[in-house]
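So the structure is just underneath, and the comments pick up after that.
The block that comes next holds chain A.
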Amino acid sequence: MILFLLLISRHGKIRLCKFFTPFTTKERNKIMKDCSGLVIGRSSRLTNFLEYSDFKLVFKRYASLYFVTGVTKDENELNILEIMHHFVELLDRYFGNVCELDIIFNFHAAYFLLDEIIIGGQVQETSKKAILKKISQQDLLLDEQFFKDDDKKK
Partner candidate 1 sequence: MSTMKLKEFIKAIRNCKQAKDERAVVSKESALIRNAFKEKNPKNRHRNIAKLLFVNLLGYPTQFGQVETIKCVASDDYTEKRIGYMALSQLMNESSELLMMVTQAIKNDLNSSKSNFIVALGLTSIAEISTEDMCRELYTEVKKLMRSTSSYIKKKAILAAVRIIKNIPDTIDDFMEVIDVLINEHSHSITLATMTLIQEIINIEPERVGTFRKYTKVLIKILKNLIHSGYAPEYDIQGIKDPFLQVRIIRVLGHLGEGNEDASDDMNDILTEIATSTEGSKGAANSILYECVRAIMLIEASSGLRALGINILGRFLVNKENNIRFIALTNLHKLVNIDYNAVQRHKTTVIGCLKDPDLVIKKEALDLIYQICKNTNVKGIVKELLNFLLTAEKEFKEDLANKICMAVEKYSPTKKWHVDTVIKVLTLAGSEVMDNFICSLITLIASTAELQNYSVNKTYFSMKENLEQSGLQQLGVWLIGEFGELLVSGQTMEMDDTPINVTEEEAVETIEKVMEHYKDKGDKGDVIIQYSLVALSKLTIRFESMKGKIQELIQNQVHNPNIEIQQRACEFMKLIDEDWDQHRLAIFEPMPFQGDENMLVDATERAVR
Partner candidate 2 sequence: MSINFQNSKRGELNELRMELLSVKIPKKKEALKKIIASMTLGKDVSPLFTDVLKCMDTPNIELKKLVYLYIINYAKSQPDLAILAVNTFRKDARERSNPLMRGLAVRTMGCIGVESIIDYICEPLKDALNDEDPYVRKTAAISIIKVYDISAERCEELEFVDSLVDLLSDGNAMVVSNAVASLMEITNRRGKFFEMDGGSLHKLLTALSECTEWGRIYILDFLATHLPEDTREIESAIQRVVPHLSHSNAAVVLSASKVLIRYMDYIEDEDKIKSICRKLAPPLVSLMSSNPEIQYIAIKNVNLIIQKRPDIFRKGDEIKVFYCNFNDPLYVKLEKLEIMIRLVDLKTVDQFLREVKEYAQELDVPFVRKAVSAIGRCAIKLDKAADRCVQALIELVRTKVEYLVQESVIVIKDVLRRYPNRYESIIKDFCDNLKALNFADERAAMIWIVGEYADKISNCVLLIESFAENFKEEATIVQHAILTAAVKIFLKLEDEAEDMIADILKLATEEAENPDLRNRGYVYWRMLVNNPDMAREFVLEEKPIISTQSENIDPTLLDSLIAYLGTLFSISLKAPSKTVISKEGAKERFDL
């Protein structure tokens, strides 16, 4: 299973973090700090996997963001790369040509999207169409005021 997913900027800022299983705050902070250190600046030609503590890190850089997952040792690393790509494509479709700024200012939307793709560290839906449909239905339910205030990019 996937234990956590982090989006880290080139400068080491955490843009999104989701822990699918409980970690203490101390553990979380250590993971975030270590991951930034391990991943940033790694040449894209090198392997996208690293051993870390008693799990594996699978990561990939998309534009200015590093997508980093920690997965259990029994996971299929290549499949995890595909899952991350799945997420990236969905972000892209939802925001329309997504960039780091979209995720910074609409981090909540990115979390909502993630909730429809992965639950508890397991893939729950592989159809992009189905996911986007459910998301737009939920967006309709949201308080208009909330989004008007915060002016979601469409």
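Candidates were picked such that all candidates are chains of the complex that A comes from, given by their letters.
In this text, contacts are C-beta pairs under 8 Å (C-beta built on N, C-alpha and C of every residue); 3 or more make two chains touch, one makes a residue touch a chain; residues count from 1.
Because the structure is predicted, anything quoted here is derived from the model rather than measured.
A.B. asks: Please state which of the candidates 1 or 2 is in contact with chain A in this complex.
C.D. replies: 1
A.B. asks: With touch defined as at the start, can you tell me which chain A residues reach candidate 1 in the complex?
C.D. replies: That would be residues 13-25, 28-29, 32, 45-50, 76-79, 81-83, 85-86, 104-105, 107-108, 111-112, 115, 119-120, 122-130, 134, 137-138, 141-143, 146, 149-151 of chain A.
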